[in-house]
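Provided herewith is a single structure, encoded as structure tokens, for subsequent inquiry.
Just one protein chain is left out here, and the rest sit where they should.
We just call them A, B, C and D in the order they show up, numbering each chain from 1.
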Amino acid sequence: MNSLILSVGARFLTALFLLFSLFVLLRGHNSPGGGFIGGLIGAAGFVLYSFAAGVDAARRAVRVDPRAIGVWGMALAIIAGLASALASLDPFTGLWLILADLALSTVLVFDIGVYLAVFGAILTLVFALEETL
Amino acid sequence: MTPTAFMQTSVTLALIMVGLAIFIGFIRLARGPSLADRVVALDMMTTAVIVVCGLYAVRTDAEAFLDIAVALALVSFLSVVALARYAERLGRRNDRDD
Amino acid sequence: MSWVLALPIMIPFVTAVLAFLLRRSRMGDLASVGGSAASLVVAVVLIAEVLDQGVIAGQIGGWQAPFGITLVADHLSAAMVLITAIIGLSVAVWSLAEIGPTSARFGYHALFQSLLGGVTGAFLTGDLFNLYVWFEVLLISSFGLLVIGGRKYAIDGAVKYVTLNLIATVLFLAGAGLLYGATGTLNMADLRGAVAASPDQGLMTLIAMMLMVAFGMKAAVFPLFFWLPASYHTPHYAVSAVFAGLLTKVGVYALLRVFTLIFVGDVGYTHEILLWVSLLTMLTGVLGAAAQSDFRKILSFHIISQIGYMVLGLALMTPLAVMGAVFYLLHHIIVKTNLFLIAGVSQRLTGSSDLYAIGGLYRTAPLLAALFIIPAFSLAGFPPLSGFWAKFVIVRASLDLGEWLVAGVALLVGLLTIFSMTKIWAEAFWKAHPEGRQPALADLPRSARWQMMVPIIALAVMTVVIGAFPSAFLEFATKGAEQLLDPAAYVAAVLGEARR
Amino acid sequence: METLVACLSGFLVATSIWLMLSGNLMRFLFGLLLLSNGVNLAILAAGRLTPGAPPLLGVKGELPADTMANALPQALLLTAIVIGFGLFAFALALTIQAYRTFGHLEVDRMRIAEPAEERE
């Protein structure tokens, strides 16, 4: 697609999408958002990029095989779920580390896992679809 | 009529009008006839939904709905781009859509 | 307590991650086998716990039931988990000989392990919506496995499989959502009380029927079984073996669970329907098999007909009948998986699965012939193999109730099963190969021979052991049936004394 | 409010079934999307519709004055929507592959796995 606006804007927009998606991910526990929505928005950024610059460029921009990103997300979710074993609690019990205003928790790790899994999955799908011409 | 009540009424009226707008946009979408008509109609409807979110946020005093508006505003044109690409390629292939 | 319940579900997913990350090397295959072995160990620990303590429950995230998601293992669940692990390990080993590096790179092992994880999750969860989620996990894994071989006819099979199963899961989702709306809970133990207390019993029956259609479709009962014979003969043999063993059984398990634990308000209506469904399932399945001439297609139709026996056990709802259903479930998984694995070896040796195009296995592959006899005759219900006890209990249960027609159909279907099994035997084993080939196990590479035959032998040994020394297994099934029919222990284990 | 949503949900289910039965795989996909939407609406309605307050707590975790919308069905819906999307995506890929394999999308003419009986 040879639209000048799109090809110029895509880089910035993709960055904006990514930024916004991280924002949505991180605040999800308290306001609307979370891993799913974040993942969807983040992936949408790269989908746009692939429209503007082609799939190959988009794949290069992602650097890693999107399937691997997804699997790492799943791994993260598993780790978050199993981490409670260290505190001998039930599986998937949240462990919280609250430093002043910053709350770090396995629940957040889990949500990041969701984010990555959704992100990877959608990019896998869209890229594979795009490449079937 | 108190200001709050006035506000409420106007928001309700606005909602109905946006609803009508969506409906009218929808008619364009359903009738076509050209691909571009439909794509633009869809985009217009999405924009109207952003307005609905805003109005609803005002009405319920819940900013959560504004978040939807922001997210939707960001992402909505993706589908338009995709459909436009589709229309363009279809044109190049001389494939009629129906 | 909850770890022993969660680990059987988690291990396959951990394995899936490892197998995917290692997909480009042989290590991926080994990870799959290793993970399956670990699952088996955990499953054994689980069943030991259950035998020791009765029904055990654990809360995910430490949230007290019914607020969080509960995992529960009673005799039935624990046994299903164990058998899933056994099948998982057997097929994982067998896969080594069939699955090439290309399928592995496309994520075969990850999908396979996720399938096992989904199946195990479905057996262990005590939450209806969570059950839906595991159904989806196993469904989407099965989609992937179905098409991963990249064969043309697999696409055709997948179209039918996918479309029909999607309809079933949407029905399940709707049923679960509506049941929540009607009772305010999703925890299955809690639902028992809530459904019984509901003022609108007509609505409860209605939702029960919706779930019955959804689960019935998964279980492939008449007249919802079309997806099964349309697709089971198309993927890799390892895939169809694990499908044949486990997928429909998840549907049967769900029926057993839901229609003994939750929906017992209008047994005269729901279980009467199940009874007729089971009879027609048995008959149409076995007749369908009689019309086929493809090894795997015959076996596929037999899955349907055998599902009928299990549903029959549930429909009769006596302790003996439910015990028969439980026993049947466990025995059938082993036997059917084994038959598909044997079909795979047969195809590898003779070059086809069309019975009219193959033959000669009896003369030159006597070991395979002997190993076919065991599950085939077990399926047909000959003593002293596991299938005999399954059939005996079901027939006796129906005779005890004076259900002559039911018993007659069950026996007739047994006879027709013999008919199909002897057909396979006569065509694939006795008859000489039409092209004069001399198929022998020695044709296989050494490693493939081991990988393929050891699981088959192991499963055959299990069939014989269950048949020859049935008492422990029957007692286990009896205990399982007692727990199903009187879920007080189940409910107490999940909810404690706190609620209802 | 539930009544209207219930009717819409039933209507969407009906249209989706009509589309699914059309024998064209792409229409099946349209049907699938509509079916998910219809069922999602049914779940939403079954969880009761409370116009207004989203299930968000105040900054210190205090409950708002008026009742909030039911959070649990919303969580279920979110799960269901995402799962539905995954299934749809797979079905879409399968449709493309089926078209590449058969050259058409008429499901009734896909007869490789179950060929028409010849011995009759």
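By our rule, a contact is a pair of C-beta atoms (placed from the backbone, for glycine too) under 8 Å apart; a residue touches a chain by one contact, two chains touch by 3 or more.
The working rule: contacts and distances are computed from a predicted model.
Undergrad: Which of the following names does UniProt give to the chain that is not shown: "Probable glycine dehydrogenase (decarboxylating) subunit 2", "Hydrogenase-4 component E", "GerAB/ArcD/ProY family transporter" or "Na(+)/H(+) antiporter subunit A"?
TA: UniProt lists the chain that is not shown as "Na(+)/H(+) antiporter subunit A".
Undergrad: Among the chains you can see, which ones touch the chain that has been omitted?
TA: A, B, C, D
Undergrad: Per the definition of touch given earlier, which of C:G88, C:G121, C:G308 or C:P487 contacts the omitted chain?
TA: C:G121
Undergrad: With the missing chain put back, one of C:A291, C:L405 or C:V461 would touch it. Which one?
TA: Answer from the full complex: C:A291 touches the omitted chain.
Undergrad: Could you pull out which residues of chain A are in touch with the chain that's been left out?
TA: Within chain A, the residues that touch the unshown chain are 28-37, 40-41, 43-44, 47, 66-67, 70-71, 73-74, 77-78, 81, 92, 94, 96, 98, 103, 105, 107, 110-111, 113-114, 117-118, 120-122, 124-126, 128-133.
Undergrad: Mind pulling the chain C residues that touch the left-out chain?
TA: The list for chain C reads 13, 60-61, 63, 66-69, 102, 106-107, 110-111, 114, 117-118, 121, 125, 129-130, 133-134, 136-137, 140-141, 143-144, 147-153, 155, 158-160, 163-164, 167-168, 171, 174, 178, 181-186, 194, 199-207, 209-210, 212-213, 217, 223-224, 226-227, 229-230, 266, 269, 273, 284, 287-292, 362-363, 366, 373, 377, 382-384, 388-389, 392-393, 395-396, 399-400, 404, 407-408, 411-412, 414-416, 418-419, 422, 426, 429-432, 470-471, 474-475, 478.
Undergrad: Pick out the residues on chain B that sit against the missing chain.
TA: For chain B, the residues touching the absent chain are 12, 15-16, 19-20, 22-23, 26, 29-30, 32, 35, 38-39, 41-42, 45-46, 49, 52-53, 56, 60, 62, 64-65, 67-68, 71-72, 75-76, 78-79, 82-83, 85-87, 89-90, 96-98.
Note that only the chains that are shown with their structure count from here on.
Undergrad: Hey, how far is the Cα centre of chain A from the one of chain B, in Å?
TA: Averaging C-alpha atoms per chain gives centres 27 Å apart.
Undergrad: Just curious, how far off is chain C from chain A if you go by their C-alpha centres, in Å?
TA: Here chain A and chain C have centroids separated by 36 Å.
Undergrad: At which residue positions does chain B touch at least two other chains?
TA: If we look for residues of chain B contacting two or more partner chains, we find 64.
Undergrad: Which residues of chain A are in contact with two or more other chains?
TA: 31-32
Undergrad: Can you name every chain pair that touches?
TA: So, checking each combination of chains, I get A-B, A-C, A-D, B-D, C-D as the touching pairs.
Undergrad: Note which residues of chain D are touching chain A in the complex, please.
TA: Where chain D meets chain A, its residues are 54, 56, 78, 82, 86, 89, 92-93, 96, 100.
Undergrad: Under the touch definition given earlier, write down the residues of chain C that touch chain D in their complex.
TA: Checking each residue of chain C against chain D gives 129, 133, 136, 139-140, 143-144, 147, 152-160, 162-163, 166-167, 169-170, 173-174, 176-178, 180-182, 229-231, 233-234.
Undergrad: Taking the complex as given, what residues does chain B use to touch chain A?
TA: Checking each residue of chain B against chain A gives 64, 67-68, 70-71, 74-75, 78, 81-82, 84-85, 88.
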